[in-house]
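Excluded from the complex is one protein chain; the other protein chains are retained at their positions.
After this line comes chain A, so read on.
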Amino acid sequence: MVEEQLINLYALVIDQVNREQSQQQSQLLYGNERASEKKMARRPEHSAPPEIFYNDDEAKKYSTNTRIIEIQVEMAERALELLAIPDDDEPRLILDIGCGSGLSGSVLEDCDHIWVGIDISKSMLDIAVEREVAGDVILGDMGEGMPFKPGTFDGAISISALQWLCNADKSYHNPHKRLLKFFTTLFSCLTRTARAVFQFYPENSDQIEMITAQAMKAGFYGGLVVDYPNSAKAKKYYLVLMTGGAAELPKALGSAEEERRINYIKKRDACRDARGKAPKKSRDWILAKKERRRRQGLETRPDTKYTARKRSGRF
């Protein structure tokens, strides 16, 4: 009996020590996080390589945060639109580069396409498998080259991944070389009429130049489509690459033509539209007010052609 009690006591002590230790550990982690949180939120690729940044915790956050999901889905839908696949109800084979937890893949699935995804983060891919996405996912580094045989894919999309390729995460990394390897192998594994659309977050114009230069070197035609160029928050960059024959670049959303029209609205009309009632002291308002008084049973003068007439200054 005493032995049992002793064992239970020891178990309690060990448990308590473990709990304290893990608390200390998480305090350390949180302390660091809060210090560099602001920087991380701006450019995650400055804090760690993608396979480390997208660990289990980050991966979980990514797939449960509704705001992130909403934005990623919207961008995937726009990228799919920019792929300009003919509207013939035929499923296509699409490559999703940097597929992560399969958010963009689900958008492809909703349009009945068959997709294959590639990503460098095992944690993100594990979530994709957990979500039972229809596409096959592969653990791979886009900078090492696309491991597919020529002429496989009818199109490729990439959401929020390309900027990760611009930084050297290991001492033997050369971003230019990796970008070129990526674009060359991508070019080869696409069919001759396929397009590749990349939504990405360029840090500066040098990065955009570096990326487009390597893409052109690999044989792609195309260019950058910038949606909502005048909004800091809504601005989105899409690199649209084509494999055969130069076609006109698709039109950007929120482009200049719409915004040049300045709508001069009288403030009162705007208010009326907003409130659904006449603004103060107009004829409509006065008539409505008199009607209200009559309903209340108050003594009200009858409505005539003189009602709400502008009086001269003498009144």
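Here, contacts are C-beta pairs under 8 Å (C-beta built on N, C-alpha and C of every residue); 3 or more make two chains touch, one makes a residue touch a chain; residues count from 1.
Definition applied: contacts and distances are computed from a predicted model.
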Chain not displayed: protein name in its UniProt record ("Protein kinase domain-containing protein", "DnaJ homolog subfamily C member 2", "DNA-directed RNA polymerase subunit beta" or "Multifunctional methyltransferase subunit TRM112-like protein"): "Multifunctional methyltransferase subunit TRM112-like protein"
Which of A:I85, A:L103 or A:L125 contacts the chain that the document leaves out: A:L125
Residue in contact with the excluded chain [from A:I52, A:L139 or A:A234]: A:L139
Of A:A48, A:I114, A:A168 or A:L287, the one touching the omitted chain in the full complex: A:I114
Chain A, residues in touch with the chain not shown (by the definition above): 90-91, 93, 114, 116, 118, 120, 122, 125-126, 129, 136-141, 144-149, 151-152, 170, 172, 185, 189
